[in-house]
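Partial complex: the chains shown occupy the same locations as in the complete assembly.
Letters A, B and C mark the chains in the order given here, with residues in each chain numbered from 1 onward.
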């Protein structure tokens, strides 16, 4: 039962984004097979949600693998096709429990060549913590706001600053806030206008959305698309 | 099919609170019958969630009835047993859409003789609106915070001021915030400590909780309770 | 019971966005009072989710009011502080049932001076409809994708084009897809990376997110924020 795996290597060409490997549901064997394939194309391997156990197995095998324990991410090789941009992304987070998601977003941006900085523990229960860093935060071009619990941080930041805001609900809390759905719904219902929301804990996705926003990638149109149009309208 | 109705007239004696009549599910006939019974005991009638149509029917019949359209409440007669307290309640609300619930709470407090003031449209999307009234709000002894959408107002107020905070989620919004559950869960998950929460749109309940907090009512112990204890432990 | 309403007139100064009036929960009286206040500040009135009945009442009173029935929006006056930008927004929609939300977003963008175009009925059940317009869609700088039912349109567009994508789930459908939650969750779970999602039916919010992305508004830092920082850190 040998199953072929079709990695989306054209994604970078098509929409400028690297495909990450979701490590949570995969065995070490599957991760190794996928890594081999990616490395054989001279691409960089970026694995998210990987446990220490699985990471150690890969660290043994690949000398240039780096494991970021707090981010639960592992990177093998280097990304030689980084974007060149002076735009910077600020990542604002409500508490230290949001750390893993925050760092996943940070790594995903840095591997594409985008500079970014984290602002941790600026939750709104003590508003002075946010306020004392507001001027610094305002210097960043795109803001990723990570928050668990009731997710009010996105509303407060969105009401004070004019940047694009990508909100990431975090599955931190207990009771009704346990799995991040309260933060998610809170961000979607925010009374601050124009806040765009990602799936719960989706740090990597927030980074990808930020990359789209920075518009560093040329918007060429693939010739194959044009042919498709012609043929589809004939039939 | 004549059904007796047993109104809880002893509630005021027992826990100091007037029983309100929930008008939403009752017909004009039922409301009239209940009002008659309450008035015959020399008590004040306080009906919540009553439509203009039903209210008008009662206004025709009772000369001293007053209908508060924005609050959807109707009061017949006067409450001669008001409490005497100098403590005041502040009602803080996120938007003008929260008006009906806010006013229901206000009327319920005033009918018990407690002075209170509303602070409307101090939502956190524009933080300056709240900040500019913060010193005034701080003068009140108990705070009722009403908010729909993502309900972040409770978190921000609770993080800035030390008073008891009774949060009331409002069923205002659309999509995931439509029925008030997002505001409810947000308030329950608040990262500001010690915020106590009422059911969605429960302005009357918030007023009753505030009355309990003001502790204006003497905590006597009913002799019947004591007898019950004795007899139950014999058996 | 005269209640003051505090409109957030500083929002435009602070984050560059006009505050819209949510018409669904407000009476004609409330809408008139709010409109008066906005017009007295020489600002434009933008009301969303307004019924024909309420709209007609306002049309009678304000000569320069315009009602857009399909968009369920009403505008009074003109926005003299439009942004100057050559960037354009494309609005892609799955079916004609998504029309109202699509047009709400379009009007909200145009009132801020941003040019945009709608691409309706390009749902993925017949992929050729999308494909035949893909080259044209690719010319737009930011894409708003509106879809009800299973919301797969966002995934397909996001997988083909590199622009920032703001997905708006629509409450169109029946059974499990009735209220738009399936489209919402589908967009949040999209396997295409970097898709940012708005609340169900939130066309206005999507427009505001697009405005933030276009970054036409200067990111100045308010002096009051700076003072706040100093004082908060002293205490």
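Operating definition for what follows: contacts are C-beta pairs under 8 Å (C-beta built on N, C-alpha and C of every residue); 3 or more make two chains touch, one makes a residue touch a chain.
Just so you know, these numbers come straight off a predicted model, no measurement behind them.
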Complete complex - number of sequence copies, 3 represented: 8
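Here, only the chains that are shown with their structure count from here on.
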Those chains which touch chain B and also touch chain A: C
Most widely separated chain from chain C, with each centre as the mean of CA atoms: B
Separation of chain B from chain C, taking each centre as the mean of its C-alpha atoms, in whole Å: 35
Touching two or more other chains - residue numbers and ranges from chain C: 11, 14, 184, 199-200
Touching residues (chain side chain A, partner chain C) in the complex: 11, 14-17, 19-20, 127-128, 131-132, 134-135, 138, 141, 158-166, 184, 188-189, 193-200, 204-205, 207-213, 215, 217, 219, 221, 225-226, 228-229, 232-233, 235
Touching residues (chain side chain C, partner chain B) in the complex: 1, 3-8, 10-11, 14, 22, 24-26, 30, 34, 49, 169, 171, 180-181, 184, 199-202, 224
Touch list for chain A against partner chain B, complex: 94-95, 123-127, 149-152, 155-156, 158-160, 173, 175-177, 181-193
